[in-house]
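Pasting in a structure now, in structure tokens, and then I'll have a few things to ask.
With one protein chain held back, the other chains of the complex are shown just where they sit.
Every chain is named by a letter (A, B and C) in the order it is written, and numbering of its residues begins at 1.
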Amino acid sequence: MKASPACSLDVHRLRVDFPIFATRDGRPVVFLDSAASSQKPRQVLEAMNAIYTSAYANVHRGVYQLSEAATAAYEAAREKVARFINAPAADTIVFTRNATESLNLIAYAYARTNLREGDEIVLTELEHHANFVPWTVLAKERGVKLKFIPITEQGYLNLDALDELLTSRVKLVSFAHVSNVLGVINDAHAIVQRAKAIGAVTVVDASQSVPHMPVDVQALGCDFLVFSGHKMLGPTGIGVLYGRRDLLEAMPPFLTGGDMIRYVGFDEVRWNDVPFKFEAGTPAFVEAVGLGAAVDYLTALGMQAVREHERQITAYALERLSEVSGVRIFGPLDAEHRGGVVTFTLERVHPHDLASLLDRDGIAIRAGHHCAQPLHQRLGVNATARASFYVYNPLSDVDALVTSLERAKAALRIKR
Amino acid sequence: MKASPACSLDVHRLRVDFPIFATRDGRPVVFLDSAASSQKPRQVLEAMNAIYTSAYANVHRGVYQLSEAATAAYEAAREKVARFINAPAADTIVFTRNATESLNLIAYAYARTNLREGDEIVLTELEHHANFVPWTVLAKERGVKLKFIPITEQGYLNLDALDELLTSRVKLVSFAHVSNVLGVINDAHAIVQRAKAIGAVTVVDASQSVPHMPVDVQALGCDFLVFSGHKMLGPTGIGVLYGRRDLLEAMPPFLTGGDMIRYVGFDEVRWNDVPFKFEAGTPAFVEAVGLGAAVDYLTALGMQAVREHERQITAYALERLSEVSGVRIFGPLDAEHRGGVVTFTLERVHPHDLASLLDRDGIAIRAGHHCAQPLHQRLGVNATARASFYVYNPLSDVDALVTSLERAKAALRIKR
Amino acid sequence: MDDLYRDHILDHYENPRFHGNLPDADFVHEEDNPLCGDRLRIAVKLSEDHTRIANAAFEGDGCIISQAAASMLLEHVVGQSVEEVERFEPQAMLELVGVPLTANRVKCALLGLKVLKTGLKLWQLQHRNGNTPE
Partner (left out) sequence: MDDLYRDHILDHYENPRFHGNLPDADFVHEEDNPLCGDRLRIAVKLSEDHTRIANAAFEGDGCIISQAAASMLLEHVVGQSVEEVERFEPQAMLELVGVPLTANRVKCALLGLKVLKTGLKLWQLQHRNGNTPE
């Protein structure tokens, strides 16, 4: 077994912030499913508990102190999120439940207003269902055509295909910044520029990038960008939609009700300003505060360091896993172009069985199609196993994974 | 000043469960805005922290222990909520963000599929914007007509008007069980029965009833019922839609993406079963668990006792407030027909100023239109002040309110 | 050591009983487990009087548990009466499989039973002329 190289984060020190690694009755927690959802540091839990125990009241509408305090905390979280992705202003940040709702919001409020029969949408073959199903529904409903940027054998997007795909009928281009299966980091800047050149609106599904690397919406130049709080140390129940201000302003609302209106009469309704126009009803404001604390935590670590740590552990995982006979790795083998996600299969073993066997050793990996069935069809497999990494995974977690894989093979009487 | 009569809940004892009453630097918290959002007992916060610190992973899709534990907790919460409102089965409970999203889900997925130009929807004059704006949007988009059950001078719904309103064109009747302004408890059973007699689908906005009194969806016989977790001791970010199983099954999905599908291919998508069909993406499952804990807490208190306590404090508030000169109370003056909501104005004082002045004394009331602008138009006032009660309000909170009102009048040089 | 993958499970997986096609089947039904993409197709030949399972075969791909359980299921039901199959509850199926399963793996173990029962019900709906069972 090779010695683990040095890390750019002090993983063992920061692990202390994550109660879950201490509370599982002393059994080791090798948590390799952060791409599905991450663990939470106590700072995030404490920020939410602080609201609930000392500054709780409904936001925006109360003039008494508790409500003012809660409102201030909520809007401060919006500012933090805006700064984290370098959004030009806090009011370009709409809080949703998750990336999925953010994408649906775009599909309902932007695309249904702006796309017409015969228009085209360009996606990629590697999309998560969240960035696939809303568009298939729209396509069916409106007679819009979907086209897909293909992937190469190595698991990269084939951007050469863009010339042919980007016709004048293409009105919207939506793609994952980082694939949750192949791990590949797509050249988002290039795709956005090419799409803008033909006047298409661009949507970046940053669910797997914002948690793991520096992302700058102004540098990308995209029109919309979405992600979920729960994958970036934040709580469940909170997601983000960044949108270009003028687009958000021109869009009709999506959900309607209280808070998102300026005036309601029996005969007339006037909408509130952006971003409130898109936040109907009591928002998940405590969760937003939790996300704000997660952003603080990540900022203190430094997103460059987070990325560097993941590059290292991913490189190490690619190296160690390729030494295991029967393992097939999907996606680029170069950690430079890969987020902290390593998807693989083990010959003769169904991923589900593998996950159950590894679970016996306290190792949590995901098995299945990872909400990317079309991509799995394209790859010609029904299901895969996936190990994904985050700030709290030491390189030794990779060693544990490999050891457990060998044990699984033995248990299933697989000879080599 | 009168002595406070005995309560049906041991308020002083249960207040100890609510950290916020202890943590505000010793300043008294007279929290009279629970109709907007309630405070939380430590049991709810502990239930959520327990998931985050010992059983956290994304739900439904993982086969390893953490994910199985989180999934089991999430589905157990669904069972609890179902039992709380006597729903026939857990799979008739869809988790949303809040009551507002639940109503929008009905408007998008049920009404847009089933209502046609010329059809009519019956609402009431006392609706919250959440049960008003989604229907005005639909009405405009689809040429559907909205009609309103009027209120009487005393603030009751005038059910005599139903005969005329319930024509054969009425396809949907949606109304608040309890008004968040007038406090009036509407005869939901009667309205549902009358609506069903003409074949209309019924929607009950139970945002102000489920937290405060026993509610039984099967006894009501309604088709849909909605409420929010944050108004019933639960966290923000979680709401409920109860729907009749056959209706839910026949409806197309609303938000689409991961988890709500059974199969996704490039050319075909098949939806998952109810209720998952309506829960796209990573749900607010930790918040659902928190809501489950809130349901446990309320069940232990007994919803009959909760209602009795609120009836008592409301009766006391109506009595004490009507003794204050210049106070005008809106809605029924009989606490039998009134939830724990007392809306009023004080002559010559804008409600906003009143709320600011009371806040100086540590008393939190709400001022404004309480997201019911149409009702305020009907009442002929721009804004009102509202005190609302919950399990943790002792009768002495009413005394504090009245004392502070008199002080406010003095500060504003109002003679009597 | 590993209770989930005991010898009898691995044996059914490696040497599945009643595996393959059944050209003269009365009905064939297929379903998948959306969680993992496990897929199972069961074909059934009934007795002439339609009261017994005369023969059956399964085919599919998926995890050891789902495939081994399907093999065990068919071994159990072939020769049984239709009524016995209708009365065969998930709990009995789990006992048949005989290894401890977590909630999500339970779905794998029950996939075969679900496919068989649904297939049977659909067939009955079509064949009990006019007389639609509940």
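Assume a contact is a pair of C-beta atoms (placed from the backbone, for glycine too) under 8 Å apart; a residue touches a chain by one contact, two chains touch by 3 or more.
Just so it is clear, the structure is predicted and the values come from calculations on it, not from any experiment.
Student: Touched by the hidden chain, which of the shown chains?
Tutor: It touches the following shown chains in the full complex: A, B.
Student: Using the definition of touch stated at the top, determine which of B:V133, B:I151 or B:A383 touches the missing chain.
Tutor: The single option touching the absent chain is B:A383.
Student: Which of A:K140, A:R262 or A:R413 sits in contact with the chain that's absent?
Tutor: A:R262
Student: Which one touches the absent chain: B:D17, B:D187 or B:D353?
Tutor: Checking each option in B:D17, B:D187 or B:D353, the one touching the absent chain turns out to be B:D353.
Student: Just checking the interface: what residues of subunit A touch the absent partner chain?
Tutor: So the residues of subunit A touching the unseen chain are 60-63, 65, 67-68, 71-72, 261-263, 272.
Student: Tell me where the left-out chain touches subunit B, residue by residue.
Tutor: 350-353, 356-357, 360, 367-369, 373, 376, 382-383, 411-413
Throughout what follows, only the chains that are shown with their structure count from here on.
Student: Which chain has its C-alpha centre farthest away from the C-alpha centre of subunit B?
Tutor: Of all chains, C has its centre farthest from that of subunit B.
Student: How far is the middle of subunit A from the middle of subunit C, if each middle is the mean of its Cα atoms, in Å?
Tutor: Centre-to-centre distance between subunit A and subunit C: 38 Å.
Student: Using mean CA coordinates as chain centres, what's the subunit B-subunit C distance in Å?
Tutor: 46
Student: Hey, how far is the Cα centre of subunit A from the one of subunit B, in Å?
Tutor: Roughly 32 Å, centre to centre.
Student: Listing for subunit B: what residues touch at least two other chains?
Tutor: Within subunit B, residues 61-63, 65, 67, 261, 263 contact more than one other chain.
Student: Identify all positions of subunit C at which a residue touches two or more other chains, and write them in rising order.
Tutor: Answer for subunit C, listing residues that touch two or more other chains: 35-36, 102, 105.
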